[in-house]
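Only a single protein chain was left out; the remaining protein chains are all shown in position.
Lettered A, B, C and D in written order, each chain numbered from 1.
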Amino acid sequence: MMQTIWRIGKKTFPVLLGLSLLLVIWQLIVVLGHYERTLLPAPMDVAIALQQLIISGELWQHLRISLFRFLIGYLLATMVAIPLGIMLGRLPRLYRVIDPIVQLLRPVSPIAWSPFIVLWFGIGNIPAIVIIFLAAFFPILLSAVAGVRQVPEIYLKLSQNLQLSPLAMLRKIVFPAAFPHIASGLHMAVGTAWIFLVSGEMVGAQSGLGFLIIDARNMIRLDLVLAGIISIGLCGLLLDQAVRLFERMMQKRWGA
Amino acid sequence: MMQTIWRIGKKTFPVLLGLSLLLVIWQLIVVLGHYERTLLPAPMDVAIALQQLIISGELWQHLRISLFRFLIGYLLATMVAIPLGIMLGRLPRLYRVIDPIVQLLRPVSPIAWSPFIVLWFGIGNIPAIVIIFLAAFFPILLSAVAGVRQVPEIYLKLSQNLQLSPLAMLRKIVFPAAFPHIASGLHMAVGTAWIFLVSGEMVGAQSGLGFLIIDARNMIRLDLVLAGIISIGLCGLLLDQAVRLFERMMQKRWGA
Amino acid sequence: MEDTATVPAVSVQQLCKSYSQDGYSQQVLHGVNVEIKEGEIVSLLGQSGCGKSTLLSIIGGFEQGDSGVVRIGGQLVTKPGRHCVMLFQSYGLLPWRSVRSNVELALHGMSLTKQEISDRAAHYISLVGLQDRMTAFPAQLSGGMQQRTALARALVMQPKLLLMDEPFAALDTFTKYALQDELLRIQQQEKVTIILVTHDIDEAITLSHRVLIMQATPGTITATIPIVAPKPFDRGDADFQHYRKRILSLFRLSGTKQVEEFVI
Amino acid sequence: MEDTATVPAVSVQQLCKSYSQDGYSQQVLHGVNVEIKEGEIVSLLGQSGCGKSTLLSIIGGFEQGDSGVVRIGGQLVTKPGRHCVMLFQSYGLLPWRSVRSNVELALHGMSLTKQEISDRAAHYISLVGLQDRMTAFPAQLSGGMQQRTALARALVMQPKLLLMDEPFAALDTFTKYALQDELLRIQQQEKVTIILVTHDIDEAITLSHRVLIMQATPGTITATIPIVAPKPFDRGDADFQHYRKRILSLFRLSGTKQVEEFVI
Partner (left out) sequence: GGTATTNAPVSTLPAQPKVKIGYLPITHAAPLYIEASTAGYSGFELELVKFGSWPDLMDALNSGRIDGASVLIELAMKAKEQGIALKAVALGHKDGNVVITAPDIESVQDLQGKPFAIPHPYSTHNILLYQMLKEAGMAYEDVQAIQLPPAEMPVALAEGRISGYVVAEPFGAKAVVMSKGKVLYQSDELWPNSVDCALVLREQFIEEQRVVAEEFVHWYKEAGKLAEKNDDHVKEILMQYMNIDQAVLDVSLQWISYDELKIEEADYKILRQYMMEMGLSEQPPTYEQFVDNTLFDKVS
């Protein structure tokens, strides 16, 4: 019992220390910078804003819709990118044709696409989902392709030797062998996609953490902006931890 | 001679095929979608817009300033993140304190920071550089930390055995051993940072490819927006290739 | 049953193979002839890079020779199949599957019931002595146990021919001795034909009925040494030392060029 | 010079060591005593996991024992140093440095001119026969050549003591034989004391003046077998077979529990 507390304490202490450090630096900048208070709110101001957001239930509402959009976009990206990536990884000739398209589109910010996203997907939920989809799609696709391409030769030889059908080979050999690589792509994609939440909720969305931030910014309520930033940061951190947990579970499950 | 042509042809053919495919799909969407021409320009319209941008020298001007900002931001990020990452990788206790700060700040879009970026860095070149810096900083930092942490135990034992000074150990053992990992972080960061060029050039910049796109969007000149997107995509692709070349050179240089 | 006595289990005739890389072609095998009887254990002994793995690969159907003929049980080999199983040096176990599941995979696609699959897998796992570790994952096993699992996975397919590429190279001496004995026991029980690639002279003498000596550039079989002795062959035996010296001298005497390459 | 005759090169007294993992502690070494004379080659022979590497690590100063005393040349060992070089099983060559540069690294921090560093490195590279491959990178070398490079890097430091952890385990038999001979030649020339960890009985007999037999749980040295024979010891020799049988029987006779563990 005491030991468990001790162990948890040992783990959380540096986290708390880190966050306190952040608060202290922030407060120092506020005090030493002599900025207009509305232009750089102090930690206390933001805490009050955050508290109000929580009490009024607004935060939870925004958070819920953001998470909903994120999950839909991310899961869609997963469902499209993984099979496509596995296919492209197994068909190097096709990949050589598709690769330049991917490479050309990947470095373009979703913001640049927004006129076309509005044209095709309207405003509200769908563009936000599409932007999160786009942000998650490329890392997952590329990691799936890379994962499949580096499946050890020996596994492929084994499946030839066992005369597995192409489908059985994909399901039983290629996918699981590529999975650790794909999982790291999935992990990375959570980060990238979550970053684009703000961009996604700029396109006519009326709710969500991204909207909260943009709206607060337009109202020059920078305390709310920071409250939104903290919420996004915390939530991103939790999502990241969740994916990490999932990864570790899979690893344990497979004894690797 | 014939052979070289043949080999180059074999490499460029799929690229050309891929790009033509993209053009065909685009033209098909334009024709079948019956969209307002102003809202979805045809490839030909964009080609003309691109040609005008090139002839007037505008494109080159924007490209140059964007590349300049990108390079400054990216190199600064490299110069700060690599030493910091190596340090944090070698000091796990400090890292446990810093890590939560990093994890909290990483998932926040640079766009959300823009009020504070203006507050601290003003408008024009510097915010664009800062945003690119932020976008590149985290992937490089994390890859440097990870790289250092997975330097094989045996190299560290070797340097103990040789009684190398701490500095010599960092320079001669830790850094080169972590380099492949750092290089892949550098590679990834090019992609992420370039994506944020558009966001970066939204904060009061009056030039650059990002500005070109935003300005064209303001003027509802979507042909110019697409021309900008293509330039950004191509340029991103070239940057990516350049980093890949650099990586390969380093690998060859070190015979790994 | 009668014609198997006349048709060799494996027959390789005038096999040639070259690899080209960066426009420069290298002859790896040149006019290789091998004939192996059913139930025989034959070792391929040679230095690193002489083409042993390549020859084994071609016999298994994983690669194609440039010219020459390879037959298994009289049938021309064109692609890999279940009649002939390759045991890889790195075992080729799937790390995400347990011992049992790795072995059962080899029965996938056969018209067997779940119960039959499970029974047959369990039988061969017991045969290699892993009945207690059926649910373990490869990473939880020692090298020797991993090699046993791979062996069980190969045997469960009841192949006519087993190809083994340096099967014991990664094991420590004690484990190696134990596994070698066990391989002989199982081989006598299952009557499988084995081609064994190795660069360990002692291993070749201990295990095989015949040792084929391979030399490099281009890879050819330069000598065949029948080992006439009961198996397993005791390493302390005087005859053992005789074979050992003979094989060593064969390598030493194949020209000064070769001796220098040893030093590499 | 005189007192070195009385002070042993290495002396380990009552060394104990345990690892704790997940709150569960495992005794790896228990009351280990070793004494090694200057210029001697001593083998540590034992099965996987019996604590050979741990003992070597503690002698090298890379880890600390829980109790007991370790001295090198009479000096208490507290941390690794240039007087005693560890040769790792995976060689520990830096892949981004050429052969020459890997060897020169070992001279970093000494007050030598560039010319001196270069000359001394070249000397030891020649000693291991790699003078033609000085500019090659580790990845461009065969396993044997990599091991030679590591040896040159160790020798260039002119240490009193060389610790070798399964130095030849990853090499093929032919290369291994050649390198073993060469190690003996160099040792005679440089008069360095060597502790060699191995699980190859033949290797231990061929190379060493004394074989220490180690048993597991907890790791102790159960027997010491002096090998009285000119080096290198011919493997075909009848005496060789005598030592071989004796060592094997030592392992076989150490209880049924042990025999079963072989099977693992």
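As a working rule, a contact is a pair of C-beta atoms (placed from the backbone, for glycine too) under 8 Å apart; a residue touches a chain by one contact, two chains touch by 3 or more.
Since we're looking at a predicted model, the values are computed, not measured.
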| item | value |
| --- | --- |
| Which displayed chains the hidden chain touches across the whole complex | A, B |
| Touch criterion as defined above, residue of B:Leu50, B:Val203 or B:Cys235 at the omitted chain | B:Val203 |
| Given A:Thr38, A:Gln51, A:Gln150 or A:Ser165, the one touching the chain that is not displayed | A:Thr38 |
| Per the touch definition above, residue among A:Leu16, A:Leu94, A:Ile123 or A:Ala242 touching the missing chain | A:Ile123 |
| Given B:Thr12, B:Thr38, B:Ser56 or B:Ser165, the one touching the chain that is not displayed | B:Thr38 |
| Hidden partner interface residues of chain A, rising order | 35-36, 38-39, 114-115, 118-119, 122-123, 202-204, 206, 211, 214-221, 224 |
| Positions on chain B contacted by the hidden chain, ascending | 36-39, 114-115, 118-119, 122-124, 202-204, 206, 214-215, 217-221 |
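The rule is simple: only the chains that are shown with their structure count from here on.
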| item | value |
| --- | --- |
| Shared chain contacts [chain A and chain C, defined touch] | none |
| Neighbouring chains common to chain A and chain D, by label | B, C |
| Chain B and chain C, separation of their C-alpha mean positions in angstrom | 50 |
| Between chain A and chain B, centroid-to-centroid distance (C-alpha), Å | 18 |
| Geometric centre distance via CA averages, chain D-chain C, whole Å | 33 |
| Multi-partner residues of chain B (at least 2 other chains) | none |
| Residue ranges of chain C touching chain A (in the complex, touch as defined) | 60, 62, 79-82, 85-86, 88, 90, 92, 94-98, 105-106, 108-109, 136-140, 157 |
| Touching residues (chain side chain C, partner chain D) in the complex | 47-48, 129, 142, 144-145, 169, 172-175, 177-178, 199-202, 235-236, 241, 244-245, 251, 262-264 |
| Chain A - residues contacting chain B, complex | 14-15, 17-19, 21-22, 35, 39-40, 93, 96-101, 103-109, 111-116, 119, 191-192, 194-199, 202, 210, 213, 217, 220, 222, 225, 228-230, 232-237, 239-240 |
